[in-house]
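So the structure is just underneath, and the comments pick up after that.
Complex shown without one protein chain; remaining protein chains in place.
Per-chain residue numbering starts at 1, and chain names A, B and C are given in the order in which the chains are listed.
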Amino acid sequence: MADEITLEVVRYRPELRIEPVVQSYQVPLREHWAILDGLTYIKDHLDGTLSFRWSCRMGICGSCGMTVNGDPQLTCATFLTDYAPGPVRVEPLRNFPVIRDLVVDIGDFMDKLPTVKPWVIRDVDSPVEEGEYLQTPEELDEYKQFSMCINCMLCYSACPVYALEPHFLGPAAIALAQRYNLDSRDEGASEREDILSSPEGIWACTFVGECSAACPKDVDPAAAIQRYKLTAATQAIKNFLLPRGAR
Amino acid sequence: MTASHDVLVIGGGGAGLRAAIAVAETNPRLRVAIVSKVYPMRSHTVSAEGGAAGVAADDDSLDEHAYDTVSGSDWLCDQDAVEAFVHEAPRELLRLEHWGCPWSRQPDGHIAVRAFGGMKKKRTWFAADRTGFHMLHTLFQTVLSFPEIVRYDEWYVTKLLVDDGRTYGVVAIDLATGRTETITASAVIVCTGGCGRVYPFTTNANIKTGDGMALAYRAGAPLKDMEFVQYHPTGLPFTGILITEAARAEGGWLLNKDGYRYLQDYDLGKPEPTPVMRSMELGPRDRLSQAFVHEQAKGRTIDTPYGPIVHLDLRHLGAELIDAKLPFVRELCSKYQNIDPVTELVPVRPVVHYMMGGIHTDIHGATPIQGLFAAGEVACVSINGANRLGSNSLPECLVFGARAGRAAALFAGLYGGRIPPAVMAQGRDEEDRLERELTRHLDGRERIADIRTEMQITMENGSGIYRDRDSMVKAFDELQELQARFADAAIDDHSRTFNTELVALLELSFMLDVAESIITCALHREESRGAHQRTDFPARDDERFLAHSLVQREPDRAGRRVRYLPVTITRWPPGERVYGR
Amino acid sequence: MSLYHRPIPLFWWLERRSYLVFVLRELSSVFVAWFVVYLLLLINAVSGGSAEYERFLDRSGQWWLVTINVIALVFVLLHAVTWFGLAPKAIVVRLRGRRVPPPLIAAAHYAAWLVLSAVIAWVILR
Partner (left out) sequence: MTTRRRPAAEPLLWLLFSAGGMIAALLVPILLFLFGVAFPLDLLTPPDHAHLLAVLRNPITRLVLFGLCALALFHWAHRFRYTLYDGLQLKRFSVVIILFCYGGAVVGSIISAYLLLTVG
C-alpha cells in the first residue's frame, strides 16, 4: 500500500474567485483514517485556509456530509483505504448553495423543518404527574426508523427533485413529519396534512429512491414519503366520498 | 452592530435547549435567544449513548439514587444539590417523554430502565444506545414549536460582557459572514459543555473546547473542582470513540491480555456470570480507569499501535440482545474498528470523557456574577463531586438547564433595563480585537495545531489518571510557555467567510486557559479523591479537602487564586466508598 | 456573503448511474403506452374477422415492429422489477398486529406476477 493518497478538494473562496477550483493535497494513507482525518491533516499541517464542518467524528452529529467521488457521504465514516490508490475527489454537498470550500448553506432545510411541525401535538396535554404516555415496543417500532434522522443532509444532496424544485420539502423533513404522525403519542397528523399534501410536499417526489440509498442511518425517507402518499390518497378519497360530518 | 434580548443562552445542547424552553415557559413575554457555534442538533449531547438516570422502578427510591451519587462522588458533591437533582430528574425525563423522546419500553408500554455503573438499582432510562441523540433531537424539535425562541446558529461567542459584577451580554461572530456583533441581554446562561479536547485522547467532539468555562473565567467567575477529569474506561483506540457503559450494564466483561476479568483484583467484587449492581464492570468509572493503569503497570494489557488496550467481551450477550439494546455499539465497532462484537473482542482503553468541574454555580445555576447562569457539563453545581456516575449527566442537563432557565427568566424579569456605556465600549473593543486577530498573525511562526497538540500531550502527562507534584509543575510551566508561543501563532486564513481557522485560534486560546485552571486546581489539592489520584498524596484527606476548589483570576489577570469552599452535607456523612462487597 | 450555486446540467441524469436508471425507469411508461396502442390494434384486428387478424399477425413479424416490441419488453420488465422492488415501501401490511416484512411483500408480488402470467398464457394458448 502506498503511504500517501491525493485528495482533490473542490474549493470555493468567495473573496478570490467566482468559480470553485480543484486543489490537490497529499495526505498520509493509513488504516482507520477517514476522509475527515485527511481533511484535518490538511487543515493542521498543509493549509489552514481549508474550511469544512466537523464535530463528533462518530457518525451521529451530522456535520461532515460532503460529496466524495460523486457520492454524498459522511466523511467521518468513509475511509481513505477504501479509495486507494486514489485520487479522491472531495466536493461540497450537492444541491445546496456553497458558502465556502466544503461548507454549504443548509438554511433552506432549517426553515422548512418547523413547517412540518416535528413535535408532539396533543389535543389535551396530560400533566407529567400522571406518568408516561404508555407506548408498547411494537408502537415504538412503528416510527423508530424515521426518528433516526441526524439531519446530515445527504438525502437532499442525493435528491434530483430537490435540485430541480427548490421548494420541495425534501426527504428528511417529510420523514420527520411521518416520525411524529406514526408516533402513538401524537395527535397532530391532521395539522401536518396541509403542508405534506401540498405540491411542495409528497406529490413533488417521483420516488427516485436516492435519498434512501444515501442515508447513513437507514431512515429510508423514500418509504416515509410513499407511505404518506398512500395515506393522503386514501384520505382524499374518503373526503370525497363521505360527507364532512362522517369523516 | 447590536442586537438585544432578555435572556441569552450560549450553547444549543441538552442544557441550553432545556434552559431556553424553561425561559419561554416561565415568562412568554421574554425575548429569549440561543447562540450556538454549531446548529443545535450537532451539539455534543448527540453523542451520549447509555442513558439518563431517574428513579422510576417501584423497588427504587430517591434516597438510594442520592446515596449512589454521593458515594460515587467520593463525598465531594453538595448534597442539597443532589437531593434536588434526584427529586427532579424523573419529572424532567417524563417531560421529555411527553415531548416525544423515543425511550425504550417494557412490553406493557411503561418506560424501561437499565443498570449502570455505580448505581445500586436499575434506574437508567435509555433510547437503545442512542439516548443523547434522541434527547437532543427531541429537545431541538420541541424548541421549534416555540417561535419566540430566536436562534443564532453558527455564531461563536468570544466574550462575556461584564461590568461591575453584572453581565450584560456577549460579543459573537457570525461564522458565515464573519460579522461581529454585540448581543446584549439581561441574563446570560452558559451551556457550552465540556472541554475534553484539552486532552489528546477523548470521547469529546471537536467542538468541546471549554469555551464557556474560559469565557466565565476571563470574566472573573470562579471555576470549581477543575482537577476532576473523568476517564471513561472504554473508548476505542485511535479514535477515542465511546463504547457506552451500557455495554457492561447489559453484561459485558473487561478482560486483560490473559482473558482474565481483572477488576476482581481491585476491590470491585467477585466475577459473576451476570451483572451485579455496583460491582466489577458496574463499578464507578474512576475506579475502573485506575484499574487499567495498574494492569498496564503489571504488563497485563495488550500493546497496539494506538497504545495499550484491554478487551471488552460482549460475545456471550448474543446478536439479539446486542441488536436490541446496543445497536450503535455494533455499528461503531464495525465501522471504526472493523470488528463485530457479536463474535469478536472489542479493544478498549480509558479515554477522557467528562469534566466534573466547571463554572461555579448555586443550585439554581447562578454564578457569582449577577445575571450570569450556567448549566450542564460547563457548570459545577456540584452533583458530581470527584467522580460522576454514568447516566447522571443527561438528567443533569435537564434538571439544571431548567433551573437555570427559570432563574434567569426571573432575573431578567426583575432586572432588565439600560446597558451601561462601559459595556458598549467593551463590546466595541472586543470587535476591534477580533478584527486584529484576523490580521495580526500574518507573520506568526507557530502553527495552531502544533501548540494544540503539545498542550494536549502536556495535559495527559501532567494531569492524567494519576498525577504527582513534579509532573504537574512541569505541565504548568509548559503551559506558560505555550501561552507565550500562542502569541506568535499564525493563521493562514484571513477571510471573513466561514473562517474555521480563526475559530480554531480562539478555541485554542480558551483551551489554554482551561488547561491552566485544571493544572492549578490539581496542584493545590494534595490528596487523592475520585478522579483526582495523586501518587504523592495517595489518601483522601477530609480534614483539609472535603471542600470544593475555586480558581479565579486575579483582577489584573496576571495571577490566579485558589480557595476552598466547604462541601454541603445534609444526610450522608463522609464514609468509605464500597463497591462489590 | 456571495454563495456559489452549482448549475444543473440539462442532462443531469447522465451524471450518476442511479439517476440514469431512474430516468430509464420513468421512460418505461412510454413503452407501457405503446403496448396499449399495440393491444388496441390487436383487438381491432380480432374484431375485424379472421382475415384482418391474419394480416395483423403478418405485419407484427416485420423486423422494425419486432425490434420495437423487444425494446418495449425490456423496458416493461424494467418497470415490473422496479415496481415490485419499490411497492413494499409504500404498502404496509399487518397480519395479526405484526408488520409483514417488506421482502415478503415483494415476494408476494412476484408470486402474483408468476401466477397471472401463467393464467394469461394458458387462456391464450389453450
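Assume contacts are C-beta pairs under 8 Å (C-beta built on N, C-alpha and C of every residue); 3 or more make two chains touch, one makes a residue touch a chain.
Quick caveat: nothing in here was measured; it's all calculated off a predicted structure.
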| item | value |
| --- | --- |
| Chains in view that touch the one left out, judged over the entire complex | A, C |
| Candidate in contact with the missing chain, chosen from A:Leu102, A:Cys149, A:Ile195 or A:Ala214 | A:Ile195 |
| Sites on subunit A contacted by the missing partner chain, in the whole complex | 115, 160-161, 164-165, 193-195, 197-200, 203, 206, 229, 232-233, 235-237 |
| For subunit C, residues in touch with the removed chain | 8, 10, 13, 23, 26-27, 29-30, 32-33, 35-40, 42-44, 46-50, 53-54, 57, 60-61, 65-66, 69-70, 72-73, 76-77, 79-80, 83-84, 87, 90, 109, 112-113, 116-117, 120-121, 123-126 |
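Going forward, only the chains that are shown with their structure count from here on.
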| item | value |
| --- | --- |
| For subunit B paired with subunit C, centre-to-centre distance based on mean C-alpha positions, whole Å | 57 |
| Subunit A and subunit B: spacing of chain centres that average the CA atoms, whole Å | 28 |
| Of all residues in subunit A, the ones touching two or more other chains | 14, 99, 105 |
| Overlap residues in subunit C, where contacts from two or more other chains coincide | 1 |
| Subunit A contact footprint on subunit C (complex, rising order) | 1-6, 8, 12-13, 15-16, 18-19, 22, 26, 86, 89-92, 97-99 |
| Partner subunit B, residues of subunit A touching it in the complex | 13-15, 32, 43-45, 47-49, 51-63, 77, 99-101, 103, 105-106, 110, 113-114, 117-120, 125-126, 128, 131-137, 139-140, 143-144, 147-151, 176, 180, 183, 185-186 |
| Subunit B residues touching subunit A - in the complex, by the definition given at the top | 38-39, 41-44, 46-47, 91, 94-95, 97-100, 102-111, 130, 133-134, 137, 141-142, 144-145, 147, 153, 176, 205-207, 238-239, 241-242, 328, 331-332, 335-336, 447-449, 490-493, 495-501, 504 |
